[in-house]
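A single structure is presented below for examination.
Note that one protein chain is taken out, while the other chains of the complex remain in position.
The block that comes next holds subunit A.
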Amino acid sequence: MRFCCRFGIAACRQYSSSGGGYPNVSLSTALPGIPKPIFASVDGHEKYETKITTLENGLRVASQNKFGQFCTVGILVNSGSRHETKYPSGIAHFLEKLAFSSTSQYGSKDEILLSLEKHGGICDCQTSRDTTMYAVSAEVKGLDTVVSLLADAVLQPRLLDEELEMTRMTVRFELEDLNMRPDPEPLLTEMIHAAAYWGNTVGLPRFCPVESVEKIDRKLLHSYLRSYYCPERMVLAGVGVEHERLLECARKHLLNVKPVWGMSTPGQVDCSMAQYTGGIVKMEKDMSDVSLGPTPIPELTHIMIGLETCSFLEDDFIPFAVLNMMMGGGGSFSAGGPGKGMFTRLYLNVLNRHHWMYNATSYHHSYEDSGLLCIHASADPRQVREMVEIITREFIQMVELERAKTQLKSMLMMNLESRPVIFEDVGRQVLATGKRKLPHELCQLIMTSRDSLHTSTSRRPSPAKTVACHACTASSGRRALLTAPRTHPQHDFHWNWCNTCEQARKLWSGLRLVVFRMVISELRIFAC
């Protein structure tokens, strides 16, 4: 070993070239003595399909095989912020942050990570409004460890006091960052859900409100977990694994296991259906100084306008997905070559014609019992009214159908190249429907959605509209955060409007016209 002599000036440019066992072979040439690889071949490769089995305790196991030495395996639970009706909001958010902390087998998060690292694995937990996903990507040969770890992380978390305390801090930081971000999209999504489904199901806050942070403790979490974390509400999904092996691991680690919170009480589950209320949520905020750097970001008012669509279980889901694709849009100065949707209506009719608009993007959120199609737009505060008029007008015509369908198909297939996306797709579909529609079946549905698009849009009742506004005051340069309390939807306004809609519901365009008028009148009030 030659360490001490290597600090002279003369040696300093040599780096490790003579540093012992490390091969001084340029990366451009193969290492000597490296074994000859035998590559997988595409020929005779059977088309992989999704296999689903239900275990005796009700847990569903779904898998899909794929090329590669890595797999993505995870447990999806039918639990999210929409299930927090009887609890303080924020439990799902807490569980997301607490995931993969200490469990009965593992003393700390670090131990979990260490054992995962041995199989080149990483783990993550993500919560949405209706689903919580615990996922691990690791080498296929570590499957048994991975499933055992997942079972432990989901069913046997210790939820120690210090972990809870740390989570409280993390949640607070996240809330702080959320408000400081120049990109308002997560906040707007939160607001439009609150407005559309006031105080119920998917309208409940996805991010833990500050006032709940202190309220959430182990007892409360256990009570929640007892109701929602039962095998019937779970799917174990794997991509890049053989079904039989996954099944074997599931039997070993997820059958006849008693969770740390004792027997589940499925009777406590909140089964309420999403009630679309419609409404307006506004937040006043100084956006004159959101830029973290010296170059100022123009001060903008962000709005999101949405309409109720349908659940992903309904036949109309695909037509609405196509509609969303047709609306498309994006930032007025978003980078990107052709293919990003430059011929979507929000680009052609909005951004290309009105250069003062900074953004117009369409989103479609879909759940098991309802859905929301919304458009996000940004412009200077003085042009809010004009912006809203333009956006509402865009909810009207429909052209470019073929392109939208092709793009929807390509988006679907391109997303499904990646293992974690396939995992989520398999998991969510099986969780919601007990089976999986394969990509080519969905493509078939997309191609045949021509007529249904017209009929479905015209027969949608959609008796209300939603506006979420994220406004700013052109005030001092000081970062002053003025968060106005959420106003309850104005009921008189709302009911009048519903009656109008009742008459207009036969025609989609008729409805839109009403929406348009109402939004304008509302925005007039707002703009004052």
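The rule we apply is simple: contacts are C-beta pairs under 8 Å (C-beta built on N, C-alpha and C of every residue); 3 or more make two chains touch, one makes a residue touch a chain; residues count from 1.
The rule is short, and it goes like this: contacts and distances are computed from a predicted model.
Chemist: What does the UniProt entry say the missing chain is called, choosing from "Chromosome transmission fidelity protein 8", "Mitochondrial-processing peptidase subunit beta", "Shieldin complex subunit 3" or "DNA-directed RNA polymerase II subunit 4"?
Modeler: Answer from the UniProt record of the missing subunit chain: "Mitochondrial-processing peptidase subunit beta".
Chemist: Using the definition of touch stated at the top, determine which of A:Val61, A:Ile91 or A:Cys123 touches the missing chain.
Modeler: Of the listed residues, the one touching the omitted chain is A:Cys123.
Chemist: Counting contacts across the full complex, list the positions on subunit A that touch the omitted chain.
Modeler: Touching the chain left out of view, subunit A contributes residues 1, 3-4, 6-7, 9, 11-17, 19-28, 30-31, 33-42, 45, 67-70, 72, 97, 109-110, 113-114, 116-118, 120-124, 126, 133, 135-138, 140, 166-167, 169-170, 173-174, 177, 291-295, 297, 312, 321, 324-325, 328-330, 333-344, 361-366, 402-403, 406-425, 428-429, 439-440.
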